[in-house]
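Omission of a single protein chain aside, the complex is shown with its protein chains in their original locations.
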Amino acid sequence: MAVISQRRHLIQRAGFAGLLLATFVTVAPIILVVGLILWRGAPAISLEFLTAMPREGMRAGGILPAIVGTFWLTLGTAVVAVPFGMGAAIYLSEYATDSRWTRAIRIAIINLAGIPSVVYGLFGLGLFVLFLNFGTSILAGSLTLALMTLPVIISTAEEALRAVPQSFRVVSISLGGTQWQTVRRIVLPQALPGILTGVILGLERAAGETAPILFTAAAFFLPRLPSSPFDATMALPYHLFVISTQVPGMPIALQYGTAAVLLVFVLGMNLLATIVRSRARARRQW
Amino acid sequence: MRDTTRSEFLVTRLIKLAGYSAILFIGLIFLFLLLEGTPALFEIPLGDLVGDRWYPIEGFFGMLPLIGGSLLVTIGAALVAVPLGLLTAIYIAEVAPRSARELLKPVVEILAGLPSVMLGFLGIVALAPYLRRLLDLPTGLSAFTGSLLLGGIAIPTIVSVAEDALDAVPRTYREAAKALGATRWQIIWRVTLPAARSGVLTAVMLGIGRVIGETMTVMMVTGNAPVLPTGLASLFRPTRTMTATIAAEMGEVANGSVHYHALFLIGILLFLISLVVNLLAASFVFRQRTRAERVLS
Partner (left out) sequence: MNGTKISVQNLSLSYSDGKESLRNVSLDVRSNAITVLFGPAGGGKSTLLRTMNRLNDLTDVIHVSGKVWLDGIDVLDPATDLIALRRRVGMVFARPVVLPMSVRQNLTYGLELAGERNQARLAEAVEHSLRAAALWEEVQDRLDDPAISLSGGQQQRLCLARVLALEPEVIMLDEPTSGLDPISTGKVEATLQDLKQNYTILLVPHSVQQAARTADHAAFILDGELIEFAPGKDIFTRPQDQRTEDYIEGRFG
């Protein structure tokens, strides 16, 4: 008996070591990637880099237009995706009954979530840029990104709403509340941190995507900042793509610098979402 | 009092509208793709479409190399991501001490948030040259490089969904097995993992779905050569996926041309493939409580 169990424990220790190794192989590259970009990108980052316009065909100067462009695109995405997404989530969580239509909505959302980002880009090109004649613009890009972000926001928001205990709703109704009063005064405020986390993560993804804006919003070289939603714009991810693949003689330091700015932006939003999540957990009254 | 009922009515209507909008959008997308893509079926003979040359400039629209490229890269990525992702998920869910978990989960989430263009960039400037030297290849931009990076992109999805699934296995299962004298190792493989089977499968399917849909990374590191993959050696040669084709060529096509329609046709194909994969993934996880359960609990 003792021999068998000793062998079993040996197997276990070897097995656990293997799992640890696999985890290390997974995690180490992540740290490597982040470290590499920050280390080689940091030298390029200066005030000028962040606030000046590019010169010499992108090979010198700053990346301000790309930063500004990403800002506008993200804002535009938020303005469209958040109301629609929250509305749909509230509907699914609080109002929908188990009908054929509700099931259709859920299937539609699952499908929307799985569509490759480049297919969204195609759709955006066909509908917004060409058919509705918005042209290559912040408007077309934002709408395309918003569509892509919608399923993420809907599913995280719905999950946050569902997490609110049902007993709160029953109590509110029993005190003479209407459904909307219940949602507005109790359910929504309690779900807000979770919804916010989902929104931040969704926008983070939208800000980093290139394919959807390739044909709908992005321009490589614009001598001035965008002045209206109908202007095309530069954007950080697209900029990184072009300077690393299509600009001969592009200083590697600036490429890393651009990547570093994008990375800091993404990590920053990740951090924000984490902070929102943990603060909400601490202050929760249920 | 009257105001609340009127505004309540309005708000309820708006919310309902927002809910149904999801169906509207998906329908719209599918419609548009069909609209712009099906002409290709008429403009290009079917035999050509399944040909093995994709060379639009000279009128060759064979999609096989593109499908093959996507397949090659996806399989390669799956070979990387599935074992690593599942083993990492098991480690995090079952073996790692609490403090390590709190650290590992956010780190894996960081990977999930990294833009694909960033990974593609690193692929070009760091990984590809390195692989070229290491494996003595003519170029580091190959399906292999793409597979490695895409595997990395899929790992966070697999890890988080699988870890959730493992976490959800009731404590009592493990405790019962423990009472029967099983080691933790045995419990993992004989009790927990089988119990979490459907969630794990979902994780894998979602990971694969992620890989199929990736565009920028593959466009940047797989070399962009639409050549039909023929054997294992093809893994180390340049290739082209469906997604990269659309992204690379869309900017240069004339609106309404045959090439334009052909790219939309590829888009339809991608849409359908991801539909199948995601429906499969969703079918494994079907949670639904009746309203009565929710109210009376």
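Going in written order, the chains are labelled A and B, and every chain counts its residues from 1.
The rule is simple: a residue touches a chain if its C-beta (ideal position, glycine included) is under 8 Å from a C-beta of that chain, and two chains touch if they have at least 3 such contacts.
Since the model is a prediction, treat every value here as computed from it, not as a measurement.
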Report summary line: From A:12, A:102 or A:181, the answer for touching the chain not displayed is A:181
Query raised in the report: Which of these, A:167, A:246 or A:278, touches the one chain of the complex that we don't see?
Result: A:167
Report task. Could you please point out the chain A residues that touch the chain left off the display? Result -> 165, 167-168, 170-178, 181, 185-186, 190, 284-286
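The definition used in the following text is that only the chains that are shown with their structure count from here on.
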Report summary line: The distance between the C-alpha centres of chain A and chain B, rounded to whole Å, is 16
Requested in this report: Using the touch rule from the top, collect the residues of chain A that touch chain B in their complex.
Outcome: 8-9, 11-12, 15-16, 18-20, 22-23, 25-27, 29-31, 33-34, 36-37, 83-84, 86-88, 90-92, 94-98, 101, 104-105, 107-123, 125-127, 130, 147, 150-151, 154, 166, 170, 178-181, 201, 204-205, 208-211, 214-215, 237-238, 240-241, 244-245, 252, 255-256, 259, 262-263, 266-267, 269-270, 274
**Report entry** Interface residues, chain B side, partner chain A - complex
**Finding:** 4-5, 8, 11-12, 14-23, 25-29, 32-33, 35-36, 83-85, 87-88, 90-92, 95-96, 104, 106-111, 113-122, 124-126, 152, 155, 159, 183-186, 209, 212-216, 220, 243, 246-247, 250-251, 255, 263-264, 267, 270-271, 274-275, 277-279, 282, 288, 290-291, 294-295, 297
